[in-house]
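In this view, the complex is presented without one of its protein chains, the others remaining in place.
Labels run A, B, C and D following the written order; every chain starts at residue 1.
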Amino acid sequence: MIERNVMDKFTINDLNLYYGDFHALKSVNLHLPAKEITAFIGPSGCGKSTLLKTLNRMNDLVEGCKITGQVMLDGGDIYAPKTDVNLLRRNVGMVFQKPNPFPMSIFDNVAYGPRTHGIRSKLELEEIVEKSLRDAAIWDELKDRLKKSALGLSGGQQQRLCIARALAVDPEVLLMDEATSALDPISTSKIEDLVLELKEKYTIIMVTHNMQQALRISDNTAFFLLGEVIEYDKTDKLFSVPSNKKTEDYITGRFG
Amino acid sequence: MIERNVMDKFTINDLNLYYGDFHALKSVNLHLPAKEITAFIGPSGCGKSTLLKTLNRMNDLVEGCKITGQVMLDGGDIYAPKTDVNLLRRNVGMVFQKPNPFPMSIFDNVAYGPRTHGIRSKLELEEIVEKSLRDAAIWDELKDRLKKSALGLSGGQQQRLCIARALAVDPEVLLMDEATSALDPISTSKIEDLVLELKEKYTIIMVTHNMQQALRISDNTAFFLLGEVIEYDKTDKLFSVPSNKKTEDYITGRFG
Amino acid sequence: MNKLSAYKGRPGSLALRIMVDLSAALTVLVLVALVGYILYKGIPNLHLDLFQWTYTTDNVSMMPAIINTLTITFCSLLVAVPFGVFSAVYLVEYAGRGNKLVKVIRLTTETLSGIPSIIYGLFGFLFFVVALGWSYSILAGIMTLAIMILPLIMRTTEEALKAVPDTYREGSFGLGAGKLRTVFKVVLPSAVPGILAGVILGVGRIVGETAALIYTAGTVTGVASSLLSSGRTLSVHMYALLSEGLYMDQAYATAVVLLIMVIIINAISSLVAKKVAGKAA
Amino acid sequence: ASLFTACGNKSDSSSDSSGMTGEISVVSREDGSGTRGAFIELFGIEVKKDNGDKVDKTIKSAEVTNSTAVMLQTIKGNEKAIGYVSLGSMSDSVKALKVDGETASVENVKSGDYKVSRPFNIVTGKKTNAAAKDFISYINSKEGQAIVDKEGYVSEDATDSYAKSDASGKIVVAGSSSVTPLMEKLAEAYKKVNSDVKVEVQQSDSTTGVTSTIQGVCNIGMASRELEDSEKAKGVKSQEIARDGIAVIVNRSNGLSDITSDQVKQIYTGKITDWSEIK
């Protein structure tokens, strides 16, 4: 068990989510500590991505998606009517499974967020872009081609660019949905290193299929099955002495 | 070292491949034994997919792709002018990284190949479809919905359907390009089991990012770096006592 | 390119190949015949007289018509494109997916695209010319044409918007951008080539239109001096020249100029499309 | 075959050398058109019923066109076709037939020897401004009618010369496409004698010309037909400014050069269907 703590970034209380008639998340209760890495694992279709999306309300975009329960960010209910969704998404950045740079230049990609939030000064933008790309460990590779289209980058570069893009708006939380599953081991390794560094400043929540990855970099792990949280614990503990039989079955499968 | 053998399915002699000016494969020499599983591993961009595609001439589709050297299938040069490319591709089936079922019914997907090759009789087609789906270990799951669109299947099901589709034309070789990288562990496991069964009848050549996977199921492994074959050996041997320093670095990296 | 031997034992493929090649050849043949016909009939009749600044019944100049065509084309697009694009944005980005109203709009607008242009002309005459009191004026013509090409622009834009991957939208929302910004900065720029294809089709219709204009913009032979004065486009000019059979030769010469104009407009459009697409890719 | 005798006496005509055989392609104008109205009336294709209603007996299989250019091109391209067209639009690409021995010409129409013609009308509403009146007076003047003559139409009798008034402004003349070419010529000539009035000519069709006048969209309407009662009821009246002869035309390769009005009637009512029946 992970103790509840006032420092928790997210507190999820009895969250239920329905896609039309389909009950996709069932009474989820979780509290995600700040400045730690929490991993969501579980078989395909168990609701990992769905839960991740509820944290920055990307599920608002899904038609017929209904929610009951509470998601608190720093103690405030993000589903309260007065919540500014755009501000929320600015604070809770997201990196997608498939890198999705915009069809514009590398610079414009990273500057997109700051510009959205009203930064116009060229100098300031240049600073932010450089800093974000440095933070995403890709500055050296890209600094000479900032004006080139982002679509010309390799998959790994695109993904790190997307991370830089997310960092550029200076979020507090970074959601990553299988952000490395489309990448080769070397790119993956770079991004894992990066995530470990980012932990200093950001709260990171990641979905992964790769249990080694969860084991390697996460502090806490939640195991999902059919929309339910089966087990949530410190990563070391969950992988070494799982308290639930189902968790054990899953992680000790031949993939353990 | 793996001894050359008259039973080898493929013999690749001094193969060079260029994408325009880019030298993507450099003097590749390989011989791939029949009815065994050979894995290609190596970092992204090292030429694994490229080499795989030369084996059924899918690289013909790439503009500006030039080849020198020889690829022999059962002793015949597949790049000889008189080669019937369609026949070659029938004999050397391929399964892609992302499952790509056609947007038609499950039945029609599997029957597509046989129909292409002139089989019209409904009875015969039904037999082939059932057998192929059984071989791909997915018959029981799908037998009641053969008339439904294949696009409604889950990723793992789609991939096994694509394998069934490849089997339906009765090939001798199956090329698999990261066929499980888009799948969850349970689906991956099913497909690995399947591949091990298929080995009885087919020669299988697979590209994978996942070294555990290579270790688990392949007989031989070739390690690629920057378009060159660095080491090619029995899988056990390559992973336990690699003879090349680079191989060792790669497989003992944090991903080993 | 297609070695015959490759089709040995595959008569179906060979047949398909032949059909494909024949169809392409046929299309080219038709075009060559059409263009050849226009040039053959028109070029001998092209005289400098036809390009004088003012029209008289002696010189039958098409210069004013050329200028009017450009004015009307430009202004019609100026009206129809924002309305068409904004409507499409509403339908695709804002209205809910199952929205019944959207279906109705889509159906009726699509239906309107099959209505013969003379009906648009009569409507424009009664509505713009008479009811709104604009009398015969290029403004009446512009509005009528704008309505006529609106469904076209809407439809092509809709398709183009739908083709923009959702990942772009997600990416933008995920950064805290609002819907408006997402639409203008990410979605619309990616849809520009598709929208331009619609614009090209629209230009084709405007430039080729006669019936709808005769009853609205009128057929005055001079350059329209303001939006509220009448003027004829090249197609109307050609139609007028032909109708009584008095100026057949000049009509054919007009067809040549019309052809050249279409080529130029298409070339410019595709150039713009390339530029925009190039910027995005 | 009964017609054989009807025109057999004209030995000087080249009709017997025609040798035309084959089904006649009959081409007509659209219902309601002024040209068609005049044509069917004068050739007796239109029959009055007892109750006074008129019936158009033109055979249903006749091709119909609403464009003079299409008429000319159709006759030009089909050696078995017959049609009719305004004299003002006659061209060398087709051949006009003499009707009952009379050539279709302006002089013959004027003298009354050639009967097939239609009126060119201008239509005015209640409020005709000074500028429009001035233009109309020009049209009706000697100078104006001289232009009508010059352009190959049949002028009206005119005795007075045009006297420039001090009217000025813009007037719109709209309607019949058949009248338009003449009106353009008139407007151009008028501009030379009174440049204070600007005349805009809008070419569309007779009905639109009348409607536009009623609606006040134009000052003067043009119609190549007489006004309907329903239109007159709306306060417009028409005035003839010229007449336009209508020529019966055939392909140039047709050996025929003469036709009787009865033969035209028989052809257009479907009694004669083959060229061999015309000798």
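Operating definition for what follows: a contact is a pair of C-beta atoms (placed from the backbone, for glycine too) under 8 Å apart; a residue touches a chain by one contact, two chains touch by 3 or more.
We take it that contacts and distances are computed from a predicted model.
The chain not displayed here is annotated in its UniProt record as "Phosphate transport system permease protein", chosen from "Phosphate transport system permease protein", "Dihydroorotate dehydrogenase", "NADH-quinone oxidoreductase subunit N" or "Heme exporter protein C". Summary of contacts with the chain left out: across C:Val60, C:Leu77 or C:Met154, the touching residue is C:Met154. Taking the complete complex into account, residues 1, 6-7, 10, 12-14, 16-17, 19-24, 26-28, 30-31, 33-35, 37-38, 82-84, 86-87, 89-91, 93-95, 103, 105, 107-120, 122-123, 126-127, 147, 150-151, 154, 159, 163, 178-180, 197, 200-201, 203-204, 207-211, 235, 238-239, 242, 255, 258-259, 262-263, 265-267, 270 of subunit C touch the chain not shown.
Within the complete assembly, residues 56, 58, 61, 86-91, 93-94, 96, 98, 100-104, 112-113, 116-117, 149, 151-152, 162, 165-166, 169 of subunit B touch the chain that is not shown. Contacts to the hidden chain, counted on subunit D, fall at residues 25, 30-34, 53-56, 60-67, 70, 73-74, 77-78, 80-81, 177, 204-208, 210, 225, 228, 230-231.
Going forward, only the chains that are shown with their structure count from here on.
Of all chains present, the one whose mean CA position sits nearest the global mean of protein CA atoms is C.
Between the Cα centres of subunit C and subunit D there is a gap of 37 Å. Work out the mean CA point of subunit B and of subunit D, and you get 81 Å between them. Taking each chain's centre as the average of its CA atoms, subunit A and subunit C sit 47 Å apart. In subunit D, there is no position where the chain touches two or more neighbouring chains simultaneously.
Within the complex formed with subunit C, the subunit D residues making contact are 67-69, 71-72, 85-86, 88-89, 91, 172, 174, 177-178, 180-181, 184-185, 188, 200-204, 208, 215, 217-218.
Those residues of subunit A that touch subunit B in the shared complex are 43-45, 154-156, 181-189, 209, 211, 216, 253-255.
By the touch criterion given at the top, residues 56-57, 125, 129-130, 135-136, 214-215, 218-221, 230, 240, 242-246, 248 of subunit C touch subunit D in their complex.
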